[in-house]
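Every protein chain except one is present and positioned as in the full complex.
Moving on, here comes chain A:
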Amino acid sequence: MNSSMINESSTSTTLRDNAEVAEVLGRSYAAGFVTDIEMTSLPPGLDEGTIRALSAIKQEPSWMTEWRLEAYRHWLTMPKPDWAKLNIDPIDYQAISYYAAPKAGPKSLAEVDPALLETYEKLGIPLHERAALAGVAVDAVFDSVSVGTTFRKQLAEAGVLFCSMSEAIREYPELVQKYLGSVVPTGDNFFAALNSAVFSDGSFVFIPKGVRCPMELSTYFRINAQNTGQFERTLIVAEEGSHVSYLEGCTAPKRDENQLHAAVVELVALEKAQIKYSTVQNWYPGDENGVGGIYNFVTKRGDCRGDDSKISWTQVETGSAITWKYPSVILRGDRSVGEFYSVALTHHYQQADTGTKMIHLGKYTKSKIVSKGISAGRSSNSYRGLVKMEKGAEGARNYTQCDSLLIGKQCGAHTFPYMEVKNPTAIVEHEATTSKISDDQMFYCRSRGVSEEDAVSMIVDGFCKQVFRELPMEFAVEAKKLLEVSLEGAVG
């Protein structure tokens, strides 16, 4: 309880730092919601008609409709991938409704599942955020729209464009047309093609030349988190010399009705630009018998297009029944840098097949991969990665470290790193270990009066430290708690 209060205050401090936000918070609800998207749902099923209808509902220009259709036609020709180490029940793509009006949630916190509230309590989520996360209509509790507006003003002053993808397609068509699909082409893979055809919404970020984004977009996103739907599409473009840090997701479990999530995230970093993308994914993992849970099939890729650019992925994956994602970086510009820091935790019957790809094309490019996998229960956790040094990758360098921790006798931890080197001046290094928490470590903790559960969480925290260090401050604190909560019942 103590620690959760500390946590709460630290988050609130971040908010209170901004006097304007405090002022907005104190004010009573004034403005209305943006309700112009309240449409009837499309019936389940997928054909060209569905896509046209979806595009029409979203009032998209014709080029966007065509783009979607082209992706759809390509998708039809693609076989379903089966190479990952995953057991997936067949997905009926015709049974999904590709557009649904926002669903009405519970009316107050009293109606929310007590178990969920308990988890919020443990994680130390601020009260006003709990309601938003649980899907309670937020008007009386917390006016996210107004707070959002405040941030938006600040961003606009800096020249940063940050809006939903649908809005960007309407407002900044030339930017969207230039960059959308330029990192992950429509036919890139099965799920990327599906996403391109039917994506619902997502975020669009554009940081103009030389601008350092005045706030962590995480902060904004966190309060303004909307139900972006199951086919999320995110595009972040950082122009020459700009800098942005973006956090997606939330440490708190989110109420979600969708079974299949197939998101696409594209990052473009031009010369000397830096993008830091952090993810905390904690969707419903299914119950302890492996029933239900989200399928999370994501394509995330960054393109270091300019010289001296940098893209850094950090992810903490604890949710979803099945996770299938490989945030990648194409190191095109000379001296560009790619990083991947990952903690993936699986419990019960969860399955994760995750890792990264670092494609070195430019000279003196560098990449670093640190992956920590933790498996408990009957789960399966795989690291799958590719480091590729192309012919032109003069003096390129990669270092990879993959560690797996096993908790329990029935789980699996796997490592599948691919290394392809075509340049004799490039250096690639890979190291991996798999072990369990040693009896010595446990004995040491236990002999000092630390309970078994606390000892495990302490050791797991130490195991993940290298990755947590890369997370924005307040999320690092929460990530630690998140692992504790996720590992509950794993020992003993």
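FYI, contacts are C-beta pairs under 8 Å (C-beta built on N, C-alpha and C of every residue); 3 or more make two chains touch, one makes a residue touch a chain; residues count from 1.
In this section, contacts and distances are computed from a predicted model.
Per the UniProt record, the absent chain's protein name among "DNA-binding protein", "Sensor histidine kinase MtrB", "Fe-S cluster assembly protein SufD" or "Sugar ABC transporter permease" is "Fe-S cluster assembly protein SufD". Within the full complex, the residue among A:238, A:407 or A:483 touching the omitted chain is A:407.
Note on the undisplayed chain: of the listed residues A:171, A:287 or A:431, the one touching it is A:431. Although one chain is hidden here, its contacts on chain A can still be listed: residues 83, 389, 391, 404, 406-436.
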